[in-house]
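Note that this complex is displayed minus one protein chain, with the remaining chains in position.
On to chain A.
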Amino acid sequence: MTTTPAHIEYVTRLGDNALILGQRMSEWCGHAPVLEEDMALANMSLDLIGQARMLLTHAGKLEGKGRDEDQLAFLRTEMHYRNLTLCELPNVDFGRTMVRNFLFASLQVLLWERLLASSDTELAAIAAKSLKEARYHAQHAGDWVVRLGDGTAESHERAQAALDYLWPYTAEFFAANPTDEAIAAAGIGPAWSELEAAWEAVVVPVLNEATLTVPARTPFKSYGKFGRHSEHLGHLLSEMQYLQRTYPGAQW
């Protein structure tokens, strides 16, 4: 199979989603409301960083310029990142963290299921491992969304505020450019249009059970996966990349 720029771009996007959300979620380490959730969030961060390592290593090999996972993770600037904007948004509180995880992990479950049959066999193997992890993340976050939404007045209010804030960013999940069309045509990944209805069919019943109101779609658009990010990514990268930028080539 000949490597195309679209193929590299697509695998980089998947790797960046995992890396950036993994980094963001790891901010909870030592700060979560209870010890049990502290460990759960750290575990899930490590799942995502493990996925990012495999995906960025794969992207580097496809690119063929000798860049490994570390160079891709630590030596690119914002405009070269291809993660969904949703993944880089600040945690703010436990409610927003759980609503975000639920919206994202539900997408990942559907995506990994389809990538099991990818024409890129390496990507299919990564999907097989990542699918198990994503299923747990979606279950855990979904259970929390129901408990927070259908919990106390305060937890409901915070969960609803989180959903209102995050929902517009989910439109980006299904946005497509020529990269996505090339990926679907080559059998590397599914067409996003096919995933949107499936995702809503999974997500909306849980939000209903949580007594949350699903916001209406608005014209708002975000473009992280096309390389145009929110103001939050730079701050995240400055912390994540600090060591490698200060001590180039440092190993630990």
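Note that a residue touches a chain if its C-beta (ideal position, glycine included) is under 8 Å from a C-beta of that chain, and two chains touch if they have at least 3 such contacts; residues count from 1.
Everything that follows uses one rule, which is that contacts and distances are computed from a predicted model.
Note on the omitted subunit: UniProt lists it as "1,2-phenylacetyl-CoA epoxidase subunit PaaB", one of the names in "NADH-quinone oxidoreductase subunit L", "Spermidine/putrescine transport system permease protein PotC", "1,2-phenylacetyl-CoA epoxidase subunit PaaB" or "ABC transporter ATP-binding protein". Within the set A:T4, A:S26 or A:N43, the residue that contacts the chain not displayed is A:N43. Which of A:N91, A:Q139 or A:S230 touches the hidden chain is settled by the complete complex: it is A:Q139. Those residues of chain A that touch the chain absent from the view are 34-37, 39-40, 43, 139-140, 143-144, 147.
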